[in-house]
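A short write-up of the structure that comes next.
What you see is part of a larger complex, with each chain still in position.
Think of it as A and B in the order they're written, each chain with its own count starting at 1.
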């Protein structure tokens, strides 16, 4: 199935309640693949936006109490309108506050996918985190962490790292594309959340393959961007990554390295 | 008249109350043409800022109720100090909230220019919008839409699209420069709002030609940037557009394609 082709035809509206650091980068990356991102800061917009949306992306980085309330309302409207929610617990474990709002939001609303880096998802799984900052990743065993989060919350869980792992009721899928520079730029994981939301929003029902394709497409574009840098470095890479997201199509996915458990 | 040369001598202070997605891009683009952008989130700054400002740019994207209140105060101070206001109703029509604050702000304050894309301006004109997201544009007839908004609000109206149209009491001017990649990056229209504000802020009184030059300069820079991309793509284009805004001068305007109705 040509998911990207369909995405570029449908231009799914993805409502993003996301952190202040990455809004521009996320919007550009999502436009590049053909999605229509919209960001909102107003609680009373939730019903209007959710009636038109194909997906809702929730990213808790830089959230405060008011924004947690906004997320709560958006997620409520999304659930009522049958809109899939992608939840990214950025910096989970860095503060009691982030733990509290995450657990509260996940308890109150049904999400389609939880995604995060190994440190965040390890903490979310109930195990102890040794996380520092929001960008650090632990090597860890992403497969086990994904399974643990999936078990705990009963929803698909995507853990990013050198080996990305997606755990669903059908088992674990691993993906090994990507480039080290992704860890050297801010918002790399956040944008993946937005792209995954767009892919999920394009499918008629939740499909594991939509997530796998989103992750693989993103990571293959990162490889291509890094490969074109004369000297691989993050400033040039950022622009190159946006370029590749725009220039490639479904055929790129033929190179994806995906495995079972 | 060498507007850009004058702008670069005067470095007009343009106060921007704008959306969270595009602040960095807008600031860099405005610095590139020689303006002095300042952004504020604090209501008590309105009087101080409006006493020093050459123009006020209001962009309602990602606004919430508190920010609408900030906009109200800034516009009040701007009117009192005779500072021209450029109003950009981003995402108008996407929610009742955006409709309400736009209509309220436009009813309470006098603006020098309303600008928006075809979908937003069509909705603002009172006609029905088929808008999706904030970046989508309808082909539509930008000339008619500009005239309709001008008629409804009694102020100059600029509608962007493949053909840009500016409607004032003296009729409609159309402009046809630009490049398709502008529609593939976030904040392209927002930055045009900031640049237009800087051009208007440099003129002694409102001049239609200031808006026409702002739009033409911006679009010609976009053409130049796209022309220098080895393979036209949005990541490289963003940096190139900022470069061109910085590198060119008034002579670029000799290539502008401007027409009457």
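The working rule: a contact is a pair of C-beta atoms (placed from the backbone, for glycine too) under 8 Å apart; a residue touches a chain by one contact, two chains touch by 3 or more.
The model shown is predicted, which means the values in this text are computed figures rather than measured ones.
Undergrad: Enter the number of copies in the whole complex; the displayed portion holds 2.
TA: 3
Going forward, only the chains that are shown with their structure count from here on.
Undergrad: Give me the C-alpha superposition rotation for subunit A onto subunit B, in degrees, nearest 5.
TA: Resulting rotation angle: about 120 degrees.
Undergrad: Suppose each chain is reduced to the average of its Cα coordinates; what separation in Å results between subunit A and subunit B?
TA: It comes to 32 Å between the two C-alpha centres.
Undergrad: Give every residue of subunit B touching subunit A within the complex, in rising order.
TA: Those in contact with subunit A are residues 19-25, 61-65, 67, 91, 94-98, 132-136, 184-187, 231, 233-236, 238-239.
Undergrad: How about subunit A: which of its residues touch subunit B in the complex?
TA: Interface residues on the subunit A side: 11, 13, 20, 23-24, 27-28, 31-32, 36-45, 48-49, 52, 238-244, 246-247.
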